[in-house]
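Questions regarding the structure given below will be posed in turn.
Removed: one protein chain of the complex. Kept in place: all other protein chains.
The block that comes next holds chain A.
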Amino acid sequence: MTATVSAAPPAGAAAPRARPRPPRRGTLRTWVARGGLTKIAFALPLVFVFGYFAWWPIIDGVAMSMQRTNLVDPPEFVGWSNFSYVLSDPLLPKAIGNTLLFAVLALLIGFPAPLLLATFMAELRGTRRLYSVLAYLPVIIPPVVAVLLWKFFYSPEPTGLFNTVLGWFGAGPFGWLNSAGTVLPAIVVEATWAYFGSTTIIYLAALTAVRRELYEAAEIDGAGILRRTWHVTLPQIRGVVLVMALLQIINTMQVFTEPFVFTGGGPNNASTTILLMIYDYAFIEGDYGAATALSVLLALFLGVVSAVYFAATRRLS
């Protein structure tokens, strides 16, 4: 960020060249006459909004991770001590484990379902809209409302919705959100329910762009329906699928609302994620330095993951 800003070429102050150029630098008056002011006026909303709410917080976030900030005294540079404090927090390994487990479970449960569903829906004639609307319904519901509803479904009492169903088969009752073993899978199932529709619609849009002639060619070569899907459909949407998988990893590693509203990190920190730790550092303990240090570490990790992912998938395709 800072590099881009400071690397601004001194516009117009180019070294004199042999080729005569039209006088670009002109006077202030010609600059105004060419609409220089209008251009600046139109850029103002963007520059204001991004300046205050995107660029500055990013720069400040990196700076704050090496400062002690308490809103009373001016920030004081403390070097790496925020980082060493965060890295030695006994809760951190637990939070990292939970976050990774959440991301992996979400990938295992939530990644194949939309792909299969969309591949199938692309073959539908006439009823595709019905399926799309149904699949997208959970996406429309505010996540908090969905979580509060599912909280009742996951009720640990034998009368809870899921426990009632399991009771028909003589299983349970399970504690779901109350037991350390089931809390994360339970949250992942709800989150998958809440988000699979949007991925499905995106895949479906990509699938309609698949070239039809290839199917005919494959058919002439004697490929059956499943082989056509495997060898023609899927390779053509590989780009979208790879990007969506990465975006899903990045998003699930920053999960907040679901664990926060479901359990607040409990029981016994079994669902504490990295974002919940950042929230606690900043807004419960008021330790902004530790919070931003952990944020920076998470962002760096996600950057490395993305870079490795792109390098690996490029080789693959």
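As a convention for this text, a residue touches a chain if its C-beta (ideal position, glycine included) is under 8 Å from a C-beta of that chain, and two chains touch if they have at least 3 such contacts; residues count from 1.
Here is the rule we use: contacts and distances are computed from a predicted model.
Colleague: Could you check which of "Na(+)/H(+) antiporter subunit D", "LrgB family protein", "ABC transporter permease" or "Nitrile hydratase accessory protein" matches the UniProt name for the chain that's left out?
Modeller: Cross-referencing UniProt, the chain left out corresponds to "ABC transporter permease".
Colleague: For the chain not shown, which residue from A:81, A:254, A:269 or A:313 touches it across the whole complex?
Modeller: In the full complex, the listed residue that touches the missing chain is A:254.
Colleague: Which parts of chain A face the unshown chain closely enough to count as touching?
Modeller: Residues 1, 4-5, 8, 11-12, 35-36, 38-40, 42-47, 49-50, 52-58, 60-62, 64, 69, 71, 117, 120, 122-125, 127, 129-145, 147-150, 152-153, 157, 159-161, 164, 193, 197-199, 201-207, 209-210, 212, 215-216, 219, 225, 228-229, 232-233, 239-240, 243-244, 247, 250, 254, 256-257, 260-261, 275, 278-279, 282-283, 288, 291-292, 295-296, 298-299, 302-303 of chain A touch the chain that is not shown.
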